[in-house]
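All protein chains of the complex are present and in place, except for one that has been dropped.
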Amino acid sequence: MTATTPVPAPVRAVASVRAGDPGRAPHRPRAWTPYAFLAPFLLIFVTFVLAPALYGFWMSLHNWDFFLPEQPFVGLQNYVELFTPGALVAQQFWESMRATGIFVVLSVPLLMVIPLGLALLLNRRFRGRTFFRAVFFAPYVLGVSVIGLLWQYLLNANTGLVNGYLTQLGLDEKIPWLTALPWVWVSLVGVTVWWTMGFNSVVYLAGLQGVDENLYDAAKVDGAGPWREFVHVTLPELRPVILFVLTMTILASANMFGQSYLLTSGNPSNETRTAIMYIAQVGLEQFRMGKGAAMSYLLALLLILVSALNFVFLRQKER
Amino acid sequence: MATLTVDRPTLTPETAPAAPTRRRPRGLTGTLLLYAALLILSVIIVAPLLWMLSTSFKTTGDATAMPPQWIPPEPSVEGYTSLFADAQAPVLRWLANSVLVAVLHTVLVLVTASAAAYPLARMHFRGRNVVFALIIATLFVPGFVFLMPNYLIVDQLDWLDSIWALVVPGAASAFGVFFLRQFFASLPEALEEAALIDGANRFQIFTRVVLPLSKAPLATLGVLSFLGSWNDFLWPLYVLFNPENLTLPAGLSTLRGSYATDYPAIMAGAALASIPVLILFAFVQRYVIAGVARSGLKG
Partner (left out) sequence: MLRGTGALGLAGIAGLAACGRPVDDSTELPQVSGDYDGPPITLQFWNGLTGGDGPVMRTLLQEFTAAHPAIRIEMYAIPWGNFYQKFPAAVVSGLAPDFGLMHNFQVATNAARRVIVPLDPLVDALGLQESDYLPVVWGSGLFQGQRWSLPLDMWPDSLFYNRRVLEQAGLDPDAPPTNRAEYEHALEELRRRDIQGHWLPAIDPQGVGRGFDSLLWQMGGELYDAEGGRALFGEDAGIRALEWQHSLIANGWSPSDVSGSDANVAFKNDQNAFLWGGPGALINDLAKVEDLDWDVAPLPQIGPHRAAFSGSHQFVLMRQREFDPDRVTAVVTFLRWIMANSIGWAKAGPVPARLPILQQPEFAELTAQSHVAEGVEHIRFYPLVPGIAEVQTTILYPAIGDALLGQIAPADALARATEQASFLLEENLTKYREAR
């Protein structure tokens, strides 16, 4: 799980390290001992995380075609091209960024609100609570390849279960869930919500359980109904968790690849080809790795910016 | 990256435990409404999975019959047998590859992350802050950035088309180190001091005192690593070549083409890939959910 979601918690950890407070009374070991402990991890870390992070940037400054005998240095040309109006790569890249953007805008609100509702339900005391929690979480443990195969079958316009039931309900026209706008987005977002809502719910739930019960009692004394209680107690108390879930969900949605790859193959006419899918195509199918690397860095920069903004926002609210 | 799951959120738990404060539902109607809502939602979640299982035992014709039939009219294992018999889709081989890769990967993550987390939690040494900051910083870099350079690095190591390409590169778990370091730091030091006085060295303290006390976080990290590796899709798709070497998720995605409308066979493949993890999840859901739950708590 090297992947890498910016979250607030580790940042505070960095801060605490700087403050020099790891444990209370660290022993002074022999000089080489800590390095010996760290060595296996660092070997892998340097080779597969640190080096590639820099190497990728280096690649992005070259015309790095896997099959060319030479990879000439081109400076920032790969980046410039992404901003050249009319250039095919720029067109297709921004088209894919648009697809990613649409997916983020459509999926994030649903993935924020529905799991919160679910968590509120699960936060009550009743029999079978653990069971239901596990059921809602279950789809998340399945990989995207299973999700893709399953929903491709369920959403097939002619033979799928979904249209089968809709026909029985009296819908005459078969809905092209996986082949036409706007249905492709409904499908991709719907499947993603089905797949990952349990994850966000569990995070919310933990947050809800941390809310001080006394605050609710106080609200009750003030004569607040359930709605005002929710608005004036639950939401403010959950703010850090909500911002954390928001950051995480935006990043996960911006990383979307498998659903499009498996369900719509980017169709119709590349409308659902996401940025990651396009980057993989350019870099690892067409082997234009320099261009692919440049796109990765641009997208990564944007995402880090979004996380940073969220983080700043979180810090301000906490103060 | 090997276990990089670019499709999904990743986890960054903290060790702060949750204080369980649950609220009572109001009255009988409230309870009934609550159960009704939960049941409807559960049906939405579970029905597709049951449909997958049901279809895997249907004949090809019944799989697309309308109206939908939940109980296979003529139960059949055709889907499974045609899948197993197909030389082009060595599903059992894929299953074995996936298990092997996920287990090796998980072991490697646990060993390297716990060993690295220990000195970061307990020892003072030159460069500690820098190392820790570097590890944390990489948590902020989206995984796809590593895709192309790591492809070339793995190529240079002659690891393409081998399980090492899946086991090792993703094993540098910055999340794992961070997660375990926080836990180790929260352990009382008295036990370790006692062992030190008894003449134990650092390594002995680590393996005999610290690790046995850390079963729960190790289990959480282990399960998450296992799931991440088991479900990884993008990376194996590109670094594996021979059909014999594929993992189940990458292999399954190739079935779409060849079995275009043979749904029982496709669903049999999907069921094979999901049943092991669902069973695993049923047993360890406590750890998974605890791990996820901690991720959002105030740090």
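For clarity, chains are labelled A and B in written order, and residue numbers in each chain start from 1.
As a working rule, a contact is a pair of C-beta atoms (placed from the backbone, for glycine too) under 8 Å apart; a residue touches a chain by one contact, two chains touch by 3 or more.
The structure displayed is predicted, hence computed values, not measured ones.
Enquirer: Which of these touches the unseen chain: B:134, B:187, B:200 or B:280?
Expert: B:134
Enquirer: Which of B:57, B:206 or B:238 touches the chain that is not shown?
Expert: Of these options, the touching residue for the absent chain is B:238.
Enquirer: Would you mind spotting which of A:51, A:166 or A:186 touches the chain that isn't drawn?
Expert: For the chain that is not drawn, the touching residue is A:51.
Enquirer: On chain B, what residues meet the omitted chain?
Expert: Those residues of chain B that touch the unshown chain are 64, 87-88, 126-128, 130-131, 134, 152-153, 155-156, 158, 160-161, 237-238, 241-244, 254, 257-258, 260-261.
Enquirer: On chain A, what residues meet the omitted chain?
Expert: Given the touch definition above, chain A has residues 42, 46-47, 50-51, 54-55, 58, 65-71, 87-89, 91, 156-159, 176, 178-180, 265, 267-270, 284-287 touching the missing chain.
To be clear about the criterion, only the chains that are shown with their structure count from here on.
Enquirer: How big is the gap, in whole Å, between where the Cα atoms of chain A centre and where those of chain B centre?
Expert: Computed value for the inter-centroid distance: 16 Å.
Enquirer: Can you name the residues of chain A that touch chain B in the complex?
Expert: Spelled out, the residues of chain A in touch with chain B are 1-14, 17-18, 20, 22-29, 31, 33-35, 37-38, 40-42, 44-45, 47-53, 55-56, 59, 118, 121, 123-126, 129, 132-146, 148-154, 158-159, 161, 164-165, 167-168, 194, 196, 198-200, 202-207, 209-213, 216, 240-241, 244-245, 248-249, 251-252, 254-259, 261-262, 276, 279-280, 283-284, 289, 292-293, 296-297, 299-300, 303-304, 307.
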